[in-house]
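A single protein chain has been omitted; all remaining protein chains appear in their positions.
Let's look at chain A:
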Amino acid sequence: MRRISPALFLVLVAFTVPLAVEFRTFAGFFGIELPFIAVIVFEAVLLAVLTAIYVLGRITPDEEEEEGAATP
């Protein structure tokens, strides 16, 4: 998995917020009405995925990357 720097991780976390906040509106376009809790669950899923990518990138970094290359 590609190594993500802690800074990039934080920035990506920030980007999940607008996605989650507007998640219900988006579903609304298709006539699906979601309760408030759906937003929280959706945000939690996004954060979980991001964290997984981050952690995996730390434990098993891609071969060709030397240490710190993608840690700007």
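Basically, a residue touches a chain if its C-beta (ideal position, glycine included) is under 8 Å from a C-beta of that chain, and two chains touch if they have at least 3 such contacts; residues count from 1.
Throughout what follows, contacts and distances are computed from a predicted model.
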item: Protein name as given in UniProt for the chain not displayed, "4Fe-4S dicluster domain-containing protein", "B(O/a)3-type cytochrome-c oxidase subunit 1", "homoserine dehydrogenase" or "Amino acid-binding protein"; value: "B(O/a)3-type cytochrome-c oxidase subunit 1"
item: Interface with the unshown chain - residue positions in chain A; value: 2, 4-8, 10-11, 13-14, 17-18, 21-22, 24-25, 28, 33, 36, 69-72
